[in-house]
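Apart from one protein chain that is not included, each protein chain of the complex appears where it belongs.
The chains carry the letters A and B, assigned in the order they are written, with residues numbered from 1 in each.
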Amino acid sequence: MISTVFAVLFYLATILLVVGVGMKVMKYARTPVPLKIVVSPAPRTKRGVVLRMFREVIFFESLFKSNKWIWIFAYLFHWGMLIVLLRHLRYFTEPVWWWVELMQPLGKLMAFVMLAGLLGLWARRIFQERIRYISNPSDHLMLALLVGIAGTGTLMTYVTRTDVIMVKSYMLGLLRFDIRELPLDPILLSHLGLVVILMIIFPISKLIHAPGLFFAPSRTQVDNAREKRHISKWARNLPPLPEGIPKKKEG
Amino acid sequence: MAYDVNGTTVEHDEEGYITNLSEWTKELADVISKAEDIDMGEEHWAVVNFLRDYYEEYQIAPAVRVLIKSIKKSMGPEVGNNKYMYELFPYGPAKQACKIAGLPKPTGCV
Partner (left out) sequence: MAALDMNAEGGPKFVGDPLKIPKIECGAMMDTNTYKAAPAHNEPLGFPGELLENWQEVAIAKLGELAATNRAFQVYLDTCVKCGACTDKCHYFLGTGDPKNMPVARQDLLRSVYRRYYTFAGKYFPWLVGARDLTREVLDEWYTYYHQCSQCRRCAVACPYGIDTAEISMAAREILDTVGVGQKYCNEIIAKLKKTGNNLGMNPKALRATLEDLEEDLEEETGIPIKLPLDVQGADILLITPSADFFAEPHIDGLLGYAKVFHAAGVNWTISSYASEAANFGMFIGSYENMREVSWRIRQAAKDLGVKRIVFGECGHAWRVGYSFLNTLAGPFDFLDQNYPIPQHIMEFTSDAIDDGLLKIDKSKNDEFVMTYHDSCNVARGSAMGRKEGGQFDLPRKVLQAVCNHYYEMERDTIRENTFCCGGGGGLLTDDLMDLRIKGAAPRMTAMQQVSADHGVTHMAAICAICKTQFSKVMPKYGYEMDNIMSVHQLVANAVILDGQETEAEAATAEETP
């Protein structure tokens, strides 16, 4: 029964996540950009922009320059999460890919790094008065959710142990639309439940910053306004302004 | 918002510039200058009169430099210099003197 409920939830959450993010991305991509608003100094070629975005995504360059504390916590969290996520591929592949096997010890360790980053960010949100001022309940809940996911995961890795063979079998089953049994471990079920929630809110919350980053004209535009005319569709269709200048007598 | 000149009222905007330029009189200038905390002397009047003459011809206040050059010619370099102009009109010869002279406020990045 619970296995079925979770299966339905996972399918639903996946659809919402994929469709939701897809729709947002489509919306961003289709919304016109009326002006060149790149924040300079900026690259003057496409290549340069790709490099700039690479540095943003890989190193969080702007954040590094603007706030070292937020940068370090955000960096720990995001990279920790990425490696933890990659480690989770082992529950969806059979046989497990060699590099996933290889990173297993690192992946297990990274859970702590991810948690440390999250707790650091949360501490700033609570204790730093400027950030406390700008925080809404949802900002705290989002951190709670992530801490919950990482926390339950870490518990299962290091403390309680759940039947991973069974979990893996369930996940492989899900991929083939074959609903198998899930271990009825409350920590596992909380872990999975929180993940489902995260997947559902991803496209309709601030988590959309992940794909959104690639649609910020201030960073992704090429600084070549003088060389290449940039014009949006709606601007092209504006009624033309009168040609010539009205001749007036001086004075 | 209005100045009271011997019982007649003269409308002005939020910043004290009169709205109908034709309503200006010397008496009004005295009233405005009091509101601005300026004691009008001969030199103040020389500036105000020049501003009004210039405005009549060009429909705009002169650049401070043009004003100073003219005052320098008429009253000598002791009066016709930037520093002294700011002593006469602490909030700037352009804006404050224009207000007293009943001219519109110079706008833009000035």
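Observations on the model:
Note that a residue touches a chain if its C-beta (ideal position, glycine included) is under 8 Å from a C-beta of that chain, and two chains touch if they have at least 3 such contacts.
Keep in mind the model is a prediction, meaning the values are calculated, not measured.
In the complete complex, the residue from A:I2, A:M23 or A:V39 that touches the missing chain is A:V39. Residue-level contact of subunit B with the missing chain is found at 14-15, 58-60, 62-66, 69, 82, 86, 94-95, 104, 106-110.
Although one chain is not drawn, its touching partners on subunit A can still be listed: residues 24, 27-28, 31-44, 48, 56, 60, 62-63, 65-67, 70, 74, 121, 124-125, 128-131, 133-139, 141, 204-206, 208-209, 212-213, 215-220, 223, 225-226, 228-232, 234-235, 238, 241, 243-245, 248, 250-251.
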